[in-house]
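Missing here is one protein chain; the remaining ones are kept as they sit in the complex.
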Amino acid sequence: MRIGMVGHAFMGAAHSQAWRTVNRVYDLPRQARMAVVAGRDETRVAAAAARLGWDGHTTDWRTLISRDDIDLIDICTPGDSHAEIAIAALEAGKHVLCEKPLANTIDEARRMADAAAVATGRSMCGFNYRRVPAAGLMRQMVAGGRIGEIRHIRAAYLQDWIADPAAPMVWRLDKEKAGSGALGDIGAHIIDLTQYVTGQLISGVSALTETFVKQRPVTTGGFAQVTVDDAALFLARLDGGAIATYEATRFATGRRNALRVEINGSRGSLAFDFERMNELEFYDATAASTQQGFTRILVTEPDHPYLAGWWPPGHGLGYEHAFTHQARDLIEAIATGGDIAPSFADALQVQLVLDAVLRSADDSSAWTSVTHQPVLSGR
Amino acid sequence: MRIGMVGHAFMGAAHSQAWRTVNRVYDLPRQARMAVVAGRDETRVAAAAARLGWDGHTTDWRTLISRDDIDLIDICTPGDSHAEIAIAALEAGKHVLCEKPLANTIDEARRMADAAAVATGRSMCGFNYRRVPAAGLMRQMVAGGRIGEIRHIRAAYLQDWIADPAAPMVWRLDKEKAGSGALGDIGAHIIDLTQYVTGQLISGVSALTETFVKQRPVTTGGFAQVTVDDAALFLARLDGGAIATYEATRFATGRRNALRVEINGSRGSLAFDFERMNELEFYDATAASTQQGFTRILVTEPDHPYLAGWWPPGHGLGYEHAFTHQARDLIEAIATGGDIAPSFADALQVQLVLDAVLRSADDSSAWTSVTHQPVLSGR
Amino acid sequence: MRIGMVGHAFMGAAHSQAWRTVNRVYDLPRQARMAVVAGRDETRVAAAAARLGWDGHTTDWRTLISRDDIDLIDICTPGDSHAEIAIAALEAGKHVLCEKPLANTIDEARRMADAAAVATGRSMCGFNYRRVPAAGLMRQMVAGGRIGEIRHIRAAYLQDWIADPAAPMVWRLDKEKAGSGALGDIGAHIIDLTQYVTGQLISGVSALTETFVKQRPVTTGGFAQVTVDDAALFLARLDGGAIATYEATRFATGRRNALRVEINGSRGSLAFDFERMNELEFYDATAASTQQGFTRILVTEPDHPYLAGWWPPGHGLGYEHAFTHQARDLIEAIATGGDIAPSFADALQVQLVLDAVLRSADDSSAWTSVTHQPVLSGR
Partner (left out) sequence: MRIGMVGHAFMGAAHSQAWRTVNRVYDLPRQARMAVVAGRDETRVAAAAARLGWDGHTTDWRTLISRDDIDLIDICTPGDSHAEIAIAALEAGKHVLCEKPLANTIDEARRMADAAAVATGRSMCGFNYRRVPAAGLMRQMVAGGRIGEIRHIRAAYLQDWIADPAAPMVWRLDKEKAGSGALGDIGAHIIDLTQYVTGQLISGVSALTETFVKQRPVTTGGFAQVTVDDAALFLARLDGGAIATYEATRFATGRRNALRVEINGSRGSLAFDFERMNELEFYDATAASTQQGFTRILVTEPDHPYLAGWWPPGHGLGYEHAFTHQARDLIEAIATGGDIAPSFADALQVQLVLDAVLRSADDSSAWTSVTHQPVLSGR
């Protein structure tokens, strides 16, 4: 299976490592071939091809689509170009892997989902955190009834890379390119992950967004307006009866990449923090009363999700292999015709949540003021 | 200083241990004397007096107020009787320590704050968690600028003692007695604690409450309606610019008494979990880049708040001594005329937040629905 | 039961808090009365009596023994006076609680055990850490077969209070007063605790001791020789087949009071660290393979050892209550005639281990040199 990848920054590097590794770990019906990488700048894309190990490169992503020998288009660009590339690729009969968020607008996302629904090629949205083994184990345990009926979800994706007001303007802070800020970039991950793990969909929200630093220095001089949220917080109800808090922020000083999910059910609880990605905490309320507690499961056993091909127990995996596992699932589904998740339709559903969050945050009637008591002397 | 205590259940036992201990640890200008405990049932209050070490007992709390030899009334009853007892005590010139929440209604709380403002006796509301040494250290560090300008507060008080639907009806689940459920009982603690630590007041909220189990078995037979919230979640803005998530629940399976606060500022962060009450985590964003991380401070050093009188470093304190420290501060303030916090006015301010949360939770316009995408086949 | 306590420093304060508290938490057949405290200096012992809440004081411990109204002698002095006081008390028919280590020499310890064996009064040695609820739970779980046959013990008692060479000379660093250094002071605790928890006795050792700082400043001027070990390390075999590492040190920078025990068995493991004294980690090798891991048990449930009388789950206990629980067990055993552990004979057994450790550390034939390879250029 010959891959054409568009974009070669952070996501491009991660996807490259996944394509390079996947057949070395898993016995799959098809071999991934790293055929061509596309980028806008000839010098930079050539260097990226050499560095990341692609056979060729191009400055025009359309050539990937017109070439008959490319089977799959892997879209690693900012969100504003997803719809155009993905729809063109699907219409040309290619398989498509598209990074999240699916698109910057509901309209684009819907057109992509529509195109996917009628295409001959298969499509997947790249919510990679689903493929962390501990996330897969969470889903298995929820589905297996280990925590019973779900009451609470506590989801946060905490980063701090722009907590310093001196951090420069980048495309991720520009609404035109990125659609939204922390919300779409990392909030989308916890929306997808919690819906995936619990099997419930968010049915309503109440939200708040904030931009703490309104202007950022531009590396080429001057200042630019930050047009996206630095942080987004929302309460939610899910259609299975759970209630939830969600928080996505780039201002959680000291939290580098803390994607955290805790789920409390009637028979137990699960807790995960990506900063310790090889661990899952499980509380079993049915255990003997003197022996209850959160169990730190080291998710490195051969019978844990995705682990059969890897190292012996206790020899943990790194960030990149959520992408390796994603590549495995995609290759298998393409080869066998099996279901793909998250589909573009699943990703559109995430987009609808993002949209509701932004609308709620803009709605002042959703807010209740607190009266301040005049301060009396401290008797 | 002779104490008269009203109520002798959980809070009465904790307060008793504090009064018994405080002069043994601290050199104070006055000695606490455990004079009389009041309770409704003669047999039970007599047994409690013997067990908890009070010199005498009574079945009528009014006798405590009429006796000249009682200096301080310590109110450990459910919230519905706080106003009557406290106002009577203040009018009689007694000092008053009143358990939280201050009252079950805004009106009662306001009358109590008004009474306190004109009384000759001193008054304090028992938000004991302020007196955990780690909480005091948090406040010192925030005030000292160690974490800079505050952006995020993440507060949760997680319990699970009624997660089992078979747990019986108790007064804490009855709105008449308790005013509200998780919100007033434990949500009040995190509202007070975060306002105390940050020096900021909550200015607005958006909230959600839920009662997962609507009916509970009564120990004497039959079922009773649960009339309070099992869980309350809210987003908040504080008047210093911070944004926050708050969660109070009795359904966080496996979390026994996890009062958690994390605060992210421009120069650092602080994180606390009462299940590890002798620890405080501090992130210093000004440290050398290769050496940054959350520092687990064992809050047991002699120069930590309240610690000078206690054991050597590393020999941790237990739950009860937040009350011992509260007793110390109250005795000192009474003897020296110093400021008291939290005053009844401070506690009224917490009450105003609780009220706004309940009003917001009842306001359907605060909610934004999410459209559900028809499920397509997973292409 | 009227108590006469000898010594009023750190241990005296801890024991006082225990005697004051024990009948407030537990329903016991006898009431502890804090009758008299003895100390050498009139001014200081009078102040201690007032501060710690004793009815009277004396500068001569022998008066405690001659008084008919004293039932129990509680010995909180340095080890060099234990034998004299304890034997006199036992001969006078008193009950005796003696702090650990039982004595500074084998000979003294043996005479104490002999006196205890024929006395009418009861006797206990104060290895308080046995009475931490998590330690009691460990013993229950080992005895209940939850970890199977024991293979490994990993015990360390890590402190750092003299890691700074400028820390002054104190009696604990003087062999005449203290007998040994880290070994007898804190090493004795982990020897007792591991033997208690596993039910196995140490049968042989190979040891090493070190004094890092040979001289210390005296607070009244000049320097004094440190005549005890700063750290003691030893390997051991136990009579049930387990092998073990033990380490006691006052130079583990950053570890304030980290008494740690890990035990690995054929069916599971247990791990404890006193710096988190309300927690016990348990690994169950018989659990489902995907769900195995160390479970952090919060040892605060009513059915955990000693917990029935205390606070609700999740409201942890502090250091001092190991002494409260010790007082409970002693009062119950005296009242009911039940077995007492650790008896003076048990404590003598610990002493025999301490002695073997010191002999092994002095035996140069126990050491094997490592040849150093001449350094070659790093080809």
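General remarks:
We just call them A, B and C in the order they show up, numbering each chain from 1.
Keep this in mind: a contact is a pair of C-beta atoms (placed from the backbone, for glycine too) under 8 Å apart; a residue touches a chain by one contact, two chains touch by 3 or more.
Because the structure is predicted, anything quoted here is derived from the model rather than measured.
The chain not displayed here makes contact, within the full complex, with A, B, C. The missing chain, though absent from the display, is touched by one residue of C:157, C:283 or C:310; that residue is C:283.
When you scan A:84, A:114, A:164 or A:320 for touch with the missing chain, the hit is A:320. The chain omitted from view is touched by exactly one of C:9, C:163 or C:224, namely C:163. The missing chain, though absent from the display, is touched by one residue of C:251, C:272 or C:311; that residue is C:251.
By the touch definition given at the top, subunit B reaches the unshown chain through residues 137, 140-141, 146, 282, 284, 289-298, 301, 303-304.
For subunit A, the list of residues touching the undisplayed chain reads 10, 14, 16-17, 20-21, 23-24, 27, 51-53, 159, 161, 255-258, 274-278, 298, 300, 311-321. Although one chain is not displayed, its contacts with subunit C can still be listed: residues 113, 116-117, 119, 122-123, 147, 151-152, 154, 156, 160, 163-165, 201-208, 210, 212, 231, 233-235, 237, 239, 243-245, 247, 249, 251-255, 264-269, 283, 285, 292-294, 339-341, 343-346, 348-349, 352-353, 356-357, 359-360, 363, 365-373, 375-379.
Going forward, only the chains that are shown with their structure count from here on.
When subunit A is fitted to subunit B on its Cα atoms, the angle of the rotation, on a 0 to 180 scale and to the nearest 5, is 180 degrees.
Contact counts per chain pair peak at A-B. Note on chain placement: the centre of subunit B and the centre of subunit C lie 36 Å apart, centres being C-alpha means.
Separation between the centroids of subunit A and subunit C, computed from CA atoms only, is 52 Å.
For subunit C, residues that reach two or more other chains under the stated contact definition are 298.
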